[in-house]
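Shown here: the complex without one of its protein chains, the others still in place.
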Amino acid sequence: MTARLFPHPLLSLVLVVVWLGLVNKVTPGNVLLGAILGVAVPILTSPYWPNRPRISSPLRAVEYALVVLWDIIVANVQVALIILFKPNARIHSHWITVPLELTSAEAITVLAGTITMTPGTVSVTFSADIHSILVHCLHTDDPDTVRANIKGRYEGRLKEIFE
Amino acid sequence: MASLSDILISFFLVVAGVFGLVGSFGLVKLKDTMQRIHAPTKATTLGVGGVLIASMLYFTLVKGSFSFHELLISLFLFITAPITANFIAKTHLTKHVPEEDLPESEQTYGWAVYNDPPE
């Protein structure tokens, strides 16, 4: 019964928060309207998202978000310095293949997004069977460190969160 | 005498402006398309983020009306920036990069841009 009413409890919560953000005022009426939307939208869209991803440890998810946020700031400064002060001839770009251990689609999506947002790397495509991911690195002299960093810093944490 | 909130807001505005400019400057300066994709996805995120934080602080501290509206725009941009970067990179690969230029996928199947997924 609860599963039919709330196919994605987290999505419902996010919808309420987004609605309150859109009207930019927290009043009982807005909370009620947001709650109605939060119940109705997941039920209406549940056929498009049939499986229910589980987040096994919410605390680790918060930790992951903070780590990524910090890395985004560091990444911004690094990329800005490379753009401003490195002559083009001395920027060594690399293609890097990262083998994946994650299996759930949600976890891989989050990983790909994280790679794009963090230090000098952009995720480009997967192998056709989704067992490895192709990453383009703006500047590195040591591709193996970048690969180890992605696997250790992000993939390990995501594995704990989603699996 | 400028108050603390003034200094804080001005700081965020200046940082945002610099990062936004660097992101767009990277588009002009870098030599290769794949390198150019890095510039806007990174530098501009902090640029817009800084502007939105400054605006949030301004309306909360100076105008006195609490506002968290701006978080939605930054959240939206944080979610969509990787997706657009990924799409643009894929467009570039299909149009201009032959499969031989990429490293091996080290799997049974090649990269999804060139090979169909297994059924």
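Going in written order, the chains are labelled A and B, and every chain counts its residues from 1.
We adopt the following convention: a residue touches a chain if its C-beta (ideal position, glycine included) is under 8 Å from a C-beta of that chain, and two chains touch if they have at least 3 such contacts.
Methods note: contacts and distances are computed from a predicted model.
Just by its UniProt name, which of "TonB-dependent receptor", "Glutamyl-tRNA(Gln) amidotransferase subunit A", "K+/H+ antiporter subunit F" or "Anti-sigma regulatory factor" is the chain not shown in this complex?
"K+/H+ antiporter subunit F"
Mind pulling the chain B residues that touch the left-out chain?
Within chain B, the residues touching the omitted chain are 2, 6-7, 9-11, 13-14, 16-18, 20-21, 23-25, 27-28, 33, 36-37, 40, 44, 47-48, 51-52, 54-55, 58-59, 62-63, 67, 69-70, 72-73, 76-77, 80, 83-84, 87-92, 94-96.
Basically, only the chains that are shown with their structure count from here on.
Let me have the rounded angstrom distance from the C-alpha centre of chain A over to the C-alpha centre of chain B, please.
It comes to 14 Å between the two C-alpha centres.
Note which residues of chain A are touching chain B in the complex, please.
These residues of chain A touch chain B: 18, 21-22, 24, 72-73, 75-76, 79-80, 83-84, 88, 91, 93, 95-97, 99, 112-113, 116-117, 120, 122-132, 134, 136, 138.
In the complex formed with chain A, which residues of chain B make contact?
18-19, 22-23, 25-26, 29-32, 34-35, 37-39, 41-43, 45-46, 67-69, 71-72, 78-79, 81-83, 85-86, 89-90, 93, 102-113, 115-118
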